[in-house]
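Omission of a single protein chain aside, the complex is shown with its protein chains in their original locations.
Note that the chains take the letters A and B in the order they are written out, and that residue 1 is the start of every chain.
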Amino acid sequence: MFQVPTIADLNLGLTLPALSLALGACVLLLLDLFVPRERKEITAWLAMAGIAVSFVLNLAGFNESGTAFLGTFAADQFTGFLNIVILITAFLGVLLSLDYLKRAKIERGEYYVLLLLSAAGMMFMSSANDLIVVFIALELLSIPLYIMATFRAPDLKSEESGMKYFILGAFAGAFFVYGAALVYGATGTTNLPEIFAAVNGIIAAGGSQMFLLLMGTGLILVGLGFKVAVVPFHMWTPDVYEGAPTPVTAFMSVGAKAGGFAGLLRIMVVALPVFVLKDGQTAAAWQQTFWLVAAATLILGNIVAIAQTNVKRMLAYSSIAHAGYIMMAVAAAGTAGVANEATRAALLYLMAYMFTNLGAFGIALAIEKDDGSDTGVDNFIGLAKSKPALAAMMTVFMLSLTGIPLTGGFVGKWFVFKSALDAGLVPLAIIGVLTSVISAFYYVRIIVNMYLKDGEGDPAAGATRYVNWAIYVAFAGTLLMGIFPWIATNLSDTVVLAVEMFVR
Amino acid sequence: MAVLNEWAFIGVFFAVAWVFPFAPIFLARLVAPRKPNPIKQSTYECGVETVGDTWVQFKVQYYIYGLIFLVFDVEMIFLFPWAVAYRELDFFAFAAGFLFIFLLADALIYAWRKDALEWV
Partner (left out) sequence: MENLPQLVPLVVFIPLVGMIINLLWGARLGEQWAGWIGSGAAILSFLVSFLLLTYLTGSNYQSVVVNPPFLDGWLSIGSINLEIPWQQRVDTLSVTMMLVVTGVGSLIHIYAIGYMHGDERFPRFFAFLNMFLVFMLILVTGNNFLMMFVGWEGVGLCSYLLIGFWFDKAKGVGWKNSLAARKAMILNRIGDFGMLMGIFLIFWTFGTLDYYKPGEIANVEYQEHLVAQLTGEHGEAAAPAEGEHGATTTEGEAAAPAAEGEHTEAPVAEGEHGEAAAPAAEGEHAVGPAIPEYVNNDHIATDQLGVFGKAQRMLEDGAEVNFGVVSLPIETVLVLITLFLLLGATGKSAQIPLFVWLPDAMAGPTPVSALIHAATMVTAGVYMMVRSNVLYHNAETTSLVVALIGATTALAAGYIAIGQWDIKRVLAYSTISQLGFMVAAVGIGAYGAAMFHLVTHAFFKALLFLGSGSVIHGVEHGHHDVSHGHDHHHDHDFDPQDMRNMGGLRNKMPITFLTYLVGTLALAGIWPFAGFWSKDEILADAWLSNTAGGYVVLAMLVIAAAFTAFYMWRQIEMVFFGKPRTEAAEHAHESTPAMLWPLVILAFFALLAGFYNVPANAGPFTIFGFFEWLFGGAHSFTVFLEPSVAYAHAGEFQGGIAAVALILALGAILLARRVYGDNKSVTADNTDPLYVNPATRQIWSLANARLYWDETYNRLLEQPFNAIGNFLAHTLDWTFWHDYVHEKVVGRGFNALGDLLSSPVDLGIIDGIVNGLGRLVSWLAGGLRRIQTGYVRTYAITLLLGVVLVIIILLLPMLQSGS
């Protein structure tokens, strides 16, 4: 019999970081109504204050773990770590947007509200402990992004970008729901730990239940794989990234990926790590598929990126490629005993990617003209002369994206490759290394443009105060992670997502 | 019935689901007269002859009107049972209902302030 829960059952304390952000967004929506039109930066500051509050709450509760909302919401170090990534992303996103929106004459208070809501969705995703919560979080993080992508309206490119993202996103979301329904059909529950408990029975029973669970897993991969833009669900990425306003692109390139991978890791590592075809196997049934998806993503993303002449498009393909590296870690999590290590690797990669990518987008935004033009790779020519500091930081970001030591990108790649090797996915690791080498082509091309090609330096009109701040933060983060990786690894080492499996 | 387990019911359901659309078509074929003329063959849409392109833009006010109506409609559906059972509910349900009303009010105030309720 269903017992009406009491407030105490909900464990609201654990949900405070996410909840405060969501409620903060709702309140901000009202407060914004009373902010005069020409002083919208007040809304931005309020948004940042909300993010800061959530950040503090998150740090305070970092080591507390447990479940809330009747087991549908889990708070643990995984949540804590990802929330740090998400909140920093949101914070830098606001910073990057402040002047950009003014320049582009699209400043509206709703923008920040939407950004906060989306960030809240990502945070819910990082603590989702139930397929339904995963779905709600997925929608909560997506829908504001659809709107934000069209924020440059009536600019046609921006509208097209948002429309495409919306239609395809809805399409992919439907697959996720279908997958969740199939998993429910196989296991009789949507709760992730309960699914975990039911899996062993399904392995023993085989047959149609196994079939349902496999189908469900595949469709869940589709829904979340779309969000994180892995091949073959990546087609929307370049168009959307190019058309959306640059700060939105920056925010979604990191945030949506963090959210998507949070959901994917939650489901795969918490619910399905022991899901094998036959007793005694050490590799999960879904590992091969993830492996192939990761490999395809790495190869396609990195190779197509070479051909791009628009920085935003190039970074879009680069972000596809990076999704491949993180996917590699998720695939590694399918091997018995490697799940936690692989989860940590994915988290570290996300953090490094967050700093680096936001920095790179920040600089792309800085050289962009007011009307959204001048985002070509060639616009970097002569930047070293006109803005040496920006050029130097861009160099670091590019090196970090390539994965050169002493940058955050290297640390992330190191752990991801290591987890892949530990999981026995040697060919995948080799593909990873080779594609990293390939990626140097297009990253280094930007460095070459800045330093070695003659030309008029770009005035980088967009490099205003707040944008610079954001870039500095990203720069500092990238270097910090590269030179003192243990700060991040100490934090990530506390993450224990999977039930350690020694017996299968 | 032991033979008809739950899967078999799905099968039966499936079969019936197929019969339903086809039976009327078949019946219609059987009894319907077939004598086409231009009026019959014109596209039938609510009795209105279509003019021009079907892809026309509607005034966005219709849309907002629809949305607001939906908001209150949904609110009714949720709040009515809540209000009826209000006395038996404990604090949790009260809080949940309150949160719901808060979110709706939030949206309403926003829409109001944005002059969405004004008919232009």
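By our rule, contacts are C-beta pairs under 8 Å (C-beta built on N, C-alpha and C of every residue); 3 or more make two chains touch, one makes a residue touch a chain.
These numbers were taken from a predicted model, which means no experiment stands behind them.
Among A:E64, A:E139 or A:E159, the one in contact with the hidden chain is A:E159. Contact with the chain not shown here comes from a single listed residue; of A:V27, A:L59, A:I106 or A:L168, that residue is A:L168.
Listed residues A:F226, A:F251, A:Y317 or A:F380: the one in touch with the omitted chain is A:F226. Panel shows subunit A; residues 156, 159-160, 163-164, 167-168, 171-172, 175, 206-207, 210-211, 214-215, 217-219, 221-222, 226, 231-233, 235-236, 239, 277-278, 285-286, 288-289, 292-293 of it touch the chain omitted from the view.
Here is the rule we use: only the chains that are shown with their structure count from here on.
The touching residues of subunit A, counted against subunit B in their complex, run 4-7, 10, 26, 29-30, 33. Those residues of subunit B that touch subunit A in the complex are listed here as 89-93, 95, 102-103, 106, 109-110, 113-114.
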